[in-house]
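With one protein chain removed, the remaining protein chains of the complex are shown where they sit.
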Amino acid sequence: MKHIGIITKKGEPKAIGLVGRLLPWFAERGYETCPDNDTARHLGVAGRPASELPDISDIIIVFGGDGTLLSAARLVGGRGIPILGVNLGGLGFMAEVPVDEVPEAIENALRGSCTIEERVMLQASVFRDGKRIDQHSVLNDVVINKGALARIVAIDTAVDGRYLTTFHSDGLIVSTPTGSTAYSLSAGGPILYPTLNSLILTPICPHLLANRPIVLPDDFTISMTIASGEDVFLTMDGQVGFPLHPGDVVEVVKSPHVTRLLIPCERDYFQVLRSKLKWGER
Amino acid sequence: MKHIGIITKKGEPKAIGLVGRLLPWFAERGYETCPDNDTARHLGVAGRPASELPDISDIIIVFGGDGTLLSAARLVGGRGIPILGVNLGGLGFMAEVPVDEVPEAIENALRGSCTIEERVMLQASVFRDGKRIDQHSVLNDVVINKGALARIVAIDTAVDGRYLTTFHSDGLIVSTPTGSTAYSLSAGGPILYPTLNSLILTPICPHLLANRPIVLPDDFTISMTIASGEDVFLTMDGQVGFPLHPGDVVEVVKSPHVTRLLIPCERDYFQVLRSKLKWGER
Amino acid sequence: MKHIGIITKKGEPKAIGLVGRLLPWFAERGYETCPDNDTARHLGVAGRPASELPDISDIIIVFGGDGTLLSAARLVGGRGIPILGVNLGGLGFMAEVPVDEVPEAIENALRGSCTIEERVMLQASVFRDGKRIDQHSVLNDVVINKGALARIVAIDTAVDGRYLTTFHSDGLIVSTPTGSTAYSLSAGGPILYPTLNSLILTPICPHLLANRPIVLPDDFTISMTIASGEDVFLTMDGQVGFPLHPGDVVEVVKSPHVTRLLIPCERDYFQVLRSKLKWGER
Partner (left out) sequence: MKHIGIITKKGEPKAIGLVGRLLPWFAERGYETCPDNDTARHLGVAGRPASELPDISDIIIVFGGDGTLLSAARLVGGRGIPILGVNLGGLGFMAEVPVDEVPEAIENALRGSCTIEERVMLQASVFRDGKRIDQHSVLNDVVINKGALARIVAIDTAVDGRYLTTFHSDGLIVSTPTGSTAYSLSAGGPILYPTLNSLILTPICPHLLANRPIVLPDDFTISMTIASGEDVFLTMDGQVGFPLHPGDVVEVVKSPHVTRLLIPCERDYFQVLRSKLKWGER
């Protein structure tokens, strides 16, 4: 691992400042670093478009919250470059490394004494009139959501070709284990251990109180058809939006790719849960 | 009660058919009926705009679901005309009279042997840059909701001038007891007995799991300021929409008006609950 | 207010130490204090049984958590002596005064510059074979609960003589607004503003997912009949237990008495909510 790509949360001075202080530290140790163009411009150094960083990096370090990390995961796509997330103080579950542990964590990561956790991604395709018109991979979740002024959306849902039910709700979340602590949790979903081969279907404010979240094997195909509802949108990892029409079908399968997260060795998932969800310590 | 205004769910043939069969029945008994224009046109009789019906009616009969009844309540506004809701088979909590009991219920209502239940309404005002720019009364709920593509909305909430909290969520519902079985219930709120002098604050998919619904006296003023969030909307009774900007303040107080619902004597609220929520019978 | 009764959490050295330091402070200011016997013995001073303190006190100061305060409220019963709760570090919603603000709060209380909040109490009676065999007043909640080895309890529930439903669950909570942040909250109930004239019916782990908590006017009579279930118990304020048999009826009405809580003026209920439920500050 010699080439390090650096991506920061857009417009976050804390991230810029931190990267500025770390660049000489990397250089001293013989690592080549390349920040995304926006970061580079702030620091007065050479950069590259974020989208090109996966091509030239052995590792990507993300300075920001889970949102920035989700973007980076999408840029990496199927190339398998490991990502190290640095948390700038927000509520991130994935961007785990606190600022004051950054040099140590990076050093450990670069000499391999840390865990690489492979996180399942989902691939969502949109079909209209039988033709695929959009496709994206996500690390957290695929969300069908009604607009603020719409009443309710009805979503015919099938699992591996078998009819499950028609959800009448504000929307429906298909979440990976990684995404289980994000939107799905707010909508009443359970926490899934990150390495489980499962996905969750969590309806958002369902009309029927018995419509509880369902955990399914992640090799099942989830097929969701907009039965009725205007002003409906598909969002992927909370970042990419796509308007849906009645009759559109959103099909979700396990992605052939995974996101490879660098996890500091001394950190375990339950510690993150306790800290982020304020469960307190013993 | 001599003059009867009739409002039907727009485009619902079942409602039109039923009204068509009932018109002669009313005439025989000496009642003057006036349907809304849309219904009248379908039936080939004289009608009036729905908005004028409260001016000329002693009672308004609504054929449709809760949505149609909510519209009628808004048209009636402060004039106190009692409303009788006829349920056409949907999930209405307010439009209680089933189709086959309509003549009997109407007869009872017209000769006064039924209960008039006064339902509290809320009045929502929107302030921008210190000026009131919108105001509406609702029977069910005032909802601040983010759009489908927005991330989260932050709403600074104060109660009678005292800071409550800043909700980070998909939105926030201020509901009357009447509205407690509508959107608020789907979002995790409790059921409120319809005559309670209370309102509920129910956050929609709050980021913080401890942000549970709160029941407050209905003479408290609820003040909600959009702290941050783009693509945010105010909806009132699920029908009127209004775009909100950061800094806008939505103030909710008890309305000076009530909606007067005609409740068939032999029907009680718990029966409606059991039936609508499928609680089963003894 | 010259005579001060003092009750501490049993066996809590922190409480004893604090009272020991405060006794001279009261004496200097001309107040007569009388601790409960247990506290008195630890401090080597004269005391009285806790049950007699309401007879001789103008105010009762409770050092402990909400449990100790609930006991004191039961001892006071209908005599209306105001209670000031001192929080020793736990999670109390009622015992609000933090240790380091005790002298100031007491001084304010004694000279009347604080709020006295009247909290509704409930009165639970148990009827077996038509005869009343037990009766208690509570400030928080009346709970019907199955034992750990029992399967499920079926509770026929009527409100003001009207059948509501038969709950099949682990149990059923009838809670005051004061109790809404205690057991009922853990079981999925809403938060009720403490001065509301309402009570909540919250089923515990109901078999039917649609059996949501219901808020009712507190002048309704709640009548709960054990339809089936062995090993069933009634608990009142988590402190008094009573075994119930199939056919037993538990009737809950508003108590003729209230508990009068002394609330420091600078403290408001929303501040308590934010702090206790970790909602964070602005």
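Every chain is named by a letter (A, B and C) in the order it is written, and numbering of its residues begins at 1.
The rule we apply is simple: a residue touches a chain if its C-beta (ideal position, glycine included) is under 8 Å from a C-beta of that chain, and two chains touch if they have at least 3 such contacts.
The model shown is predicted, which means the values in this text are computed figures rather than measured ones.
Trainee: Can you list the shown chains that the absent chain is in touch with?
Mentor: A, B, C
Trainee: Of C:Phe26, C:Tyr183 or C:Phe220, which sits in contact with the chain we cannot see?
Mentor: Only one listed residue reaches the unshown chain, and that is C:Tyr183.
Trainee: If I consider the whole complex, including the chain that's not displayed, which of C:Leu75, C:Leu262 or C:Leu277 touches that chain?
Mentor: Result: among the candidates, C:Leu277 touches the missing chain.
Trainee: Who touches the missing chain here, C:Pro103, C:Gly147 or C:Gly280?
Mentor: Only one listed residue reaches the unshown chain, and that is C:Gly147.
Trainee: Provide the residue numbers of chain C that touch the chain removed from this figure.
Mentor: Looking at chain C, the ones touching the missing chain are residues 67, 91, 145-149, 151, 169-171, 183, 185-188, 204-207, 209, 231-233, 235, 238, 241, 277.
Trainee: If the missing chain were put back, which residues of chain B would it touch?
Mentor: Residue positions of chain B that touch the missing chain: 209-210, 212, 278.
Trainee: Residue by residue, what part of chain A touches the chain that was omitted?
Mentor: These residues touch the chain not displayed: 156, 159, 162-166, 180, 185, 189-193, 195-198, 200, 208, 210-217, 220, 268, 270, 273-274, 277-280, 282.
Operating definition for what follows: only the chains that are shown with their structure count from here on.
Trainee: Whole-Å distance, chain B centre to chain C centre, using C-alpha means?
Mentor: Chain centres of chain B and chain C, defined by C-alpha means, are spaced 37 Å apart.
Trainee: Between chain A and chain C, what is the separation of their C-alpha centroids in Å?
Mentor: Averaging C-alpha atoms per chain gives centres 45 Å apart.
Trainee: Where in chain C do residues touch two or more other chains at once?
Mentor: Only 210, 212, 278 qualify.
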